[in-house]
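Step one of this worksheet: look at the structure below.
Only a part of the assembly is drawn; its chains keep their places, and the rest are absent.
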């Protein structure tokens, strides 16, 4: 199972008046790590897959996160990302954020491979998991 | 059980290249709705409780969200927030985001009432749920 690490520097502006990372920012980094995972596995960027197959990306349909320790600016965090499970039209992407050996946060996301729905500018639908992409990520 | 509604206008900059709300922004709005819930229930702002009792806020320790429909700029969303469960040192805050009658996203958060941990500038610890705050929110 491939695991790819995405490194984050926590900045002053990522922190709130309690001087710790404001939690929505963890989801920013997880989303970046999700995309980085596919790029590093050799999957083409979504604007290329959109042109070739209509696939526009892997939106999240369900996410479950646990916040274990706080982080603050000056910290360097590492997001460890893998695909924990493949399902029919979705997959579970697992992210564990560490500061050296300390677990800061962990998150299981259910994502789908999505294409546009007909003429609808913002509607999306799940497509079957592309076999070539799956092979690149395992 | 009190339910408080927080209204959000979705802006152009809240949306991503797929032209839908970039999901970390939902957590921004949920966090704002969480604080708004306490303010509207009559709980003093956290900088006042910090001065009075050391309590600095209600950080999230666990969150579970389900994304049901997409939203895009121009939409007006309503975040319906209540406290679904009180536990010893934590509580479950439930948020349902609607566009008129359409459910867009729902989220159960476990939050704690937190105070600073000793001299540590960024460490926090859970305190027992303040009875006066609980009464205001039920």
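In order of appearance the chains are A and B, and numbering begins at 1 in each one.
The working rule: contacts are C-beta pairs under 8 Å (C-beta built on N, C-alpha and C of every residue); 3 or more make two chains touch, one makes a residue touch a chain.
Everything quoted here is computed from the prediction, not taken from an experiment.
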item	value
Homomeric assembly size (copies in this file), of which only 2 appear in place	4
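Following the convention adopted for this analysis, only the chains that are shown with their structure count from here on.
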item	value
Approximate Å spacing (C-alpha centroids) for the pair subunit A, subunit B	22
Residue ranges of subunit A in contact with subunit B within the complex	17-20, 22-25, 27-28, 31, 47, 56-57, 59-67, 70-72, 114, 121-124
